[in-house]
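Let me begin by handing over the structure; questions about it come next.
Selected chains only, in their assembly positions.
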Amino acid sequence: MQLGMIGLGRMGANMVRRLLRDGHQCIVFDTHPDRVRALTHEGATAAMSLDEFVRALTRPRAAWVMVPAGEPTEQTVMALAQRMDVNDIIIDGGNSYFKDDVRRAKVLQAQGIQYVDVGTSGGILGLERGYCLMIGGAARAVERLEPIFRTLAPGLGDIPRTPGREEPGSTAEEGYLHCGPVGAGHFVKMIHNGIEYGLMQAYGEGFDILRNALSQDLPEEHRYDFNVADVAEVWRRGSVVSSWLLDLTATALAEDPTLSNYTGFVQDSGEGRWTIMAAIEEAVPADVLSASLYARFRSRQAHTFAEKLLSAMRQKFGGHVERPAGG
Amino acid sequence: MQLGMIGLGRMGANMVRRLLRDGHQCIVFDTHPDRVRALTHEGATAAMSLDEFVRALTRPRAAWVMVPAGEPTEQTVMALAQRMDVNDIIIDGGNSYFKDDVRRAKVLQAQGIQYVDVGTSGGILGLERGYCLMIGGAARAVERLEPIFRTLAPGLGDIPRTPGREEPGSTAEEGYLHCGPVGAGHFVKMIHNGIEYGLMQAYGEGFDILRNALSQDLPEEHRYDFNVADVAEVWRRGSVVSSWLLDLTATALAEDPTLSNYTGFVQDSGEGRWTIMAAIEEAVPADVLSASLYARFRSRQAHTFAEKLLSAMRQKFGGHVERPAGG
Amino acid sequence: MQLGMIGLGRMGANMVRRLLRDGHQCIVFDTHPDRVRALTHEGATAAMSLDEFVRALTRPRAAWVMVPAGEPTEQTVMALAQRMDVNDIIIDGGNSYFKDDVRRAKVLQAQGIQYVDVGTSGGILGLERGYCLMIGGAARAVERLEPIFRTLAPGLGDIPRTPGREEPGSTAEEGYLHCGPVGAGHFVKMIHNGIEYGLMQAYGEGFDILRNALSQDLPEEHRYDFNVADVAEVWRRGSVVSSWLLDLTATALAEDPTLSNYTGFVQDSGEGRWTIMAAIEEAVPADVLSASLYARFRSRQAHTFAEKLLSAMRQKFGGHVERPAGG
């Protein structure tokens, strides 16, 4: 089917490529004209302005917005809505906050425009592996887009079926899922990322303990000099902690077990933060997901004010003067 | 080759089966004679006492101890050592604390007996999938046991090679790894389980937030009624959080998305606790692994004394009287 | 000076009493007429409706709203604003979210009405000890209310001056502080409560470990049967952990060291939750404050869905069937 794509960054461009390969027609627009041109060579139809983009789409239109969350998405969706008509569909495929989806969908509904939110996981390998799609919106709109979702998603592939799912039913097996009404897709994606932070931190801490097992503070008979690359590799084979993130860990450690090219300044995106806010709103304990987020906050500072206050208190009650490790 | 196995519980018995299938000779002993008999029918050689067990093994002997960690392992290893000779090998395949390995190996060394510790992951599916083996001990002893390890481990299978590991080198790719001197195997297994707790808790918290998204405390427009079984399934397909534990989650939720047959009393074994102790000894922050362990401690109590003290303080400063949710 | 007070619950009524004792004139209103009458007997001027309340106040009016945060405060402030005039002041003395202050102040500003937010700590002992007041708003409005604040606050009392503060300057020493523009008072109160949760949880965990030092899981030579009431008492005397919360702990434990009359279901109010949200918005790690909030969430549930999922995973990979402690 036909789909318009606005935003041709790494994610948007690769999704267009995957759609073209499977025979879909794509109208593409981006504020960087060279990105538009690049995809034209691969079979997409170029639009050099938003007006041209909307005109090039056949009614009822389907326009996928793949630009950064926050202001860029807000402005693009609203600018599109001004140019679109009853029964058209706007898809927000970025990393939006689900409450923004709910608010925007209400505005668009007054115009008869459908709003569909799609959380997308898969990263830079998605072009080949396919994208895991978490979808929110009205059933009618989601159904209309099914050919697009089916192409973007990984499909059954060689991943074994879950026992008890022998009877095909949900599309979840094919890697895309209509999760519920508007916002549901980004809600599920938000939790996905929250979990992702937790998983990453669990591996991080475990490998940190392995790597420090050679510490001079330990009794000599309890020191070990582990080959962490080999440990990651062996765990990929039959252990309980095997996962895709472990596969990536094994790759990174095989390249350099000291990881000396990585700074350790770790960014976080909105989803990790919103996950904690959702937990708090629901009164669900989320110790691990929160700690994972805070580890990232901490990683971006030399010292927190909290730590200086600890030093100050220790000086006041104990006369302790703190010095750096090597100081 | 020939191996003696003491302890024919689920793990020990299945390991014997996997060894027999691959042509190894197994002498087996257990304090439950029916367990011994059962394996005899599958090709193992029965020993009805420890003395008989040791006599049945050809020198230099190799005896694998697969009994519960702590006292049972301690006593079995020491009883074996009394009956064995220079160059014999005792393998502790249970979940021992690595410091116990170091201590025991020293005692055995005085007799010329080799001690090898093997951490084993794979659970009840190990018979078919193979066991991930983390091995500690002197190189000479570990090498002698290589045929055994190769059979027990999963092998390359259909798990893709890690980029950068195209040149075969370490046995890690085949699912077994000599991690270092005595204790190294159980150290790595300890960390494996510590990570396992963290991964499990990350999924647990994420699904908890999903499941409570229907809470009456939320504004109606932000409530969702998610099909958590479908969410688990879709994440298995191309998402960043795919893993073996997620596969098991999907299986459990497909059976019953309310998990009402599970009590939620969650046991912990020594490894999770020792992981935290190792982190503390090395001064490595382990927020996520600790929080995961504490969630299990908390799950086994109706209320902690800490919570009662919170209630008491709130009563004293605010006059608050706490009542149960439904009270 | 004259002050109107709306909301005569425990906090509001005691604040009126403290003001009356110090010679201020109080106009009081509450939707429960008996509360109004009770204070009339102590010298307050009764108002039986909001209209009467506003009429009874001399211009420029000062009306203190002391009703539950959220809808009740919102409605009361807005109803008052409709009846008030330029230069009147509305004080929100409840536990409002600082963002609501900012929003409300903007609305009132259009009418020329001043909005002052006051966070109040002191609990049921505030009538005698005085209330610690954290104040936000425009300087002109805050200054006008200074006589009220000075009466409500504890004053210097017999608490020693902080070294370096020998020169009187800030009113902080007297127990009230103009913290900044609108919202600043409730922001500081929010953090106060966030810290309060953390302090309480620290004591809770510590006494929990003391109390469980008799656990049968410990080797007999390492078991202790502590008198926790005496421990709390001794720590009040010269130790680093002495505090008002410890004083309350000592009182509660002196009454009953088992705390068996307390349920352990621990409520939380908005401030603890908003503290975490503020931390996340600022990217400040708040591990301890978050964990303290989550301990309260957890205390109100029999079992979390997360815990059931842990049980389910353990069953799937290890065949473990979890049973309750006594099961």
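First chain written, first letter: the chains are A, B and C, and each begins at residue 1.
Operating definition for what follows: a residue touches a chain if its C-beta (ideal position, glycine included) is under 8 Å from a C-beta of that chain, and two chains touch if they have at least 3 such contacts.
Every value quoted in this text rests on a predicted model; they were computed, and no experiment measured them.
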Overall number of sequence copies in the complex as this file defines it, 3 displayed: 4
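The rule is short, and it goes like this: only the chains that are shown with their structure count from here on.
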Proportion of interface numbers common to subunit B and subunit C (over half same, under half different): same
Core chain by centroid distance, with centroids computed from Cα atoms only: A
Between subunit A and its twin subunit B, rotation from the CA superposition, multiple of 5 degrees: 180
Mean-CA-position distance for subunit C and subunit A (Å): 38
Inter-chain centre distance, subunit A versus subunit B - centres from mean C-alpha coordinates, in Å: 31
Chain centre separation in whole Å, for subunit C relative to subunit B (CA means): 46
Subunit C residues counted as touching two or more neighbouring chains: 287, 291, 295, 298, 300, 304, 306, 317
Contact set on subunit B toward subunit A in their complex: 98-99, 102, 121-123, 126, 129-134, 153-155, 157-160, 162-165, 170-177, 179-181, 183-184, 187-188, 191-199, 201-203, 205-210, 212-213, 215, 217-218, 221-222, 224-227, 230-231, 233-247, 250-251, 254-255, 275, 278-279, 281-289, 291-292, 294-295
Of all residues in subunit A, those that touch subunit C in their complex: 240, 268, 273, 276-277, 280, 283-287, 290-291, 293-295, 297-298, 300, 304, 306, 317
Of all residues in subunit C, those that touch subunit B in their complex: 10, 123-125, 200-201, 203-205, 207-208, 211-212, 244-245, 248-249, 251-253, 259-260, 262-267, 287, 291, 295-296, 298-320, 322-325, 327
